[in-house]
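Only one protein chain is missing from this complex, and each of the others stays in its spot.
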Amino acid sequence: MRAARVIALWVATTACGCSGNQSALAPSGAPALHIEHLIIGIVALCAVIWLAVMVVLAGALWRKPQEDDAEIRQRRLTVVVTAAVAATAILIAGMTVASFYTTRSIGLPERASITITVRAQQWWWQVFYASSGQTSGFQTANEIHTPVGQDVHVRLESADVIHSFWIPSLAGKQDLVPGRSNSLLLRAEKPGVYRGQCAEFCGLQHSHMAVMVIAEAPADYARWIASQSADAIPTTGADVAAGRAAFLAKPCAACHTIRGTAANGTTGPDLTHVGSRQTIAAGLVETTRGSMAAWIADPQTLKPGNNMPMVPLTSIELQDISAYMESLK
Amino acid sequence: MKREMSYSNGAFAAAAIALGIASGALGWLGESRELRLDPPVASDLDGFRLMPNGISGTPPESYFALGKPYETDAYNLSQGKRLYAWFGCSACHGDGRGGAGPSFLDGWWLYGPEIVSIVASVRDGRPHGMPAFRDRMTTEQIWQLAGYVQTIGAYKPKVAAPSRNDDKQTRPAENRGPAKILFDQGPAGVHPDQGPSP
Partner (left out) sequence: MIRSKDDGLRDTALSDKELNRALASTWSAQPGLWGALSTVDHKVIGRRYIATAFVFLALGGVLSLLMRLQLSQPEARFIGPDRYNQIFTMHGSNMMFLFAVPVMQAMAVYLVPLMVGTRNIAFPRLNAFSYWIYVAGGLLLWTAFIVDTGPDVGWFAYVPLSGPQYGVGKRADIWAQMITFTEVSALAIAVEIVVTVFKQRGPGMSLDRIPLFVWSMLVTSFLIILAMPAIMIASTSLILDRLVGTHFFNPAEGGDVLLWQHLFWFFGHPEVYIIFLPAVGMVSTIVATFTRRPVFGYLAMVMALVATGVLAFGLWVHHMFVAGLPRLGESFFTASSMAIAVPAGLQIFCWLATIWAGKPIFKTPFLFVIGFIVIFVIGGLTGVMVASVPFDTQVHDTYFVVAHFHYVLVGGAVFPLLGAIYYWFPKLTGKMMSETLGRWVFGLIFVGFNLTFFPMHILGLQGMPRRIYTYQPEMPWAGLNMFISLSAIVLAAGFLLFFVDAIRSARSGAVASANPWGASTLEWATASPPQPYNFARPPVVGSREPLWAEATALPVAAGLRVDRRELLITGVVEGIPEARESSVGNSIWPLWAALATTLTLVWSIFSPWAVVWGSIPVAVSLIGWFWPKGVLEDES
């Protein structure tokens, strides 16, 4: 078990969990682009204001006081201070208007044709895709696929405490509040992997609650939808079959669903296509057979306090289950 | 200046005394959370001894060495409460007042109120419909759940007991001692299928 712990630590500190962009300064979505323009404008303006104040301060500190008429000086200062206050009022009015128009240009999420429901839990993201046409609805976890260039309406709900959904490169954040339903508009302008993470403190593992948005061409998106809505593909291989049996016999199946098998637990993430996701455990580590094994062997060392228990497994069982997980493409 | 010094000495003395009292009062309720149960401890916990009739027994020494965490620690009790919902206990036991399965709140324990009896019930199942959760929960989870079940059915409310959930309220919360309140109304009938106490 100690060996497993060491492996887990090693994986956690070295594996590149497929970063993707997570920066308000590297926008690729329409809302984030609008906001970036606003950010650059306001920051530039504020920098100028700060420099101006600093120049005046330096001048005031180093200036040699002149023995001029006190009354004239007082009048001059009054005029200058009044003008400065008026300028402040005008500038902030301008920034208020700019802010208002940025909000307007982002638009409303309700008009979008695609709706995805995200339900946050301590400490992962449950994602629901509704059925449409030929494909049935399905759920996945910690990974959202969207078609490039289309508006996507993300409905935000919470299963427990308040979380906040934030993909900085695509849009600003929005809270997920229990008892309420919020909305957010996403629209990726170019294909890519956009990382985000929970931005409202939500308990022990607030730090490890990442979500990936994968924007892809509409055809790829349609293919992804079709594959995700299908049941788990029965794969061959002795270790995979043994892993499948172990998964169903052990506590794993009590919390996780794998469509097409007897595993139908609802507490943990749906694992039907876990092998196709880029990361596991809410963006903690990249999906590989090794990281799977490390995670299953000792989830409480990698992500202390999360709700996945440490299930005692033999090393053979661990290998088999990891192989099975990896095979669930 | 001398008087100044004695003022500050006095203030320091008062602060020290107050700190001592406060530490004493709070010391016993330290809520250190053990988020990762060491596998050897878990397997030791699984090896508790039960009387041959399946009622009562003793937990392993390590359980006492840890300070009976599953009965007294708020974090474990609260995790147990989550497990109660997640593993569908309410399907038979309702909010604790029973249904298809027996009630925990009527003051009657078919197999006794000791934690090992409850752990055994959850782990191994009981006659007349209680399934075994051995293969569905880990040892730690079973102990957490058992501690919670014992708490809702305790005759005296525990300080560490969880409070109400953010749901519709159907009975007094665990920290109000629901079993104590409902016990006063006399024992609710055991489910007919439950049969006589073993």
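Letters A and B mark the chains as written, and numbering starts fresh at 1 in each.
Assume contacts are C-beta pairs under 8 Å (C-beta built on N, C-alpha and C of every residue); 3 or more make two chains touch, one makes a residue touch a chain.
This one's a predicted model, so the numbers in the text were calculated from it and none came from an experiment.
Put simply, the hidden chain is in touch with A, B once you look at the whole complex. From the options A:Ala30, A:Ile106 or A:Ile225, the residue with contact to the unseen chain in the full assembly is A:Ile106. For the options A:Ala60, A:Ala219, A:Ala238 or A:Ala262, the residue in contact with the chain missing from this view is A:Ala60. With the whole complex as reference, residues 3, 6-11, 13-15, 18-19, 22-23, 25-27, 29-33, 35, 74-75, 78, 159-160, 162-169, 172-173, 175-176 of subunit B touch the missing chain. Mapped onto subunit A, contacts with the missing chain fall at residues 12-14, 16-19, 22-25, 32, 34-35, 38-39, 42-43, 46, 49-50, 53-54, 56-57, 59-61, 63, 65, 73, 77-78, 80-81, 84-85, 88-89, 92-93, 95-96, 98-100, 102-103, 106, 122, 156, 160-162, 164, 166, 168, 171-175, 177-180, 182-183, 195-208, 210, 283-284, 304-305.
Simple rule for what comes next: only the chains that are shown with their structure count from here on.
Remark: subunit A and subunit B have CA centroids separated by 36 Å (rounded to whole angstrom). Remark: subunit B residues 33, 35-37, 39-40, 42-43, 82, 86-87, 135-141, 166 touch subunit A in the complex.
Taken together, the subunit A residues at the contact with subunit B in this complex read 1, 178, 204, 249-251, 253-255, 267, 298, 300-301, 304-305, 307, 309-312.
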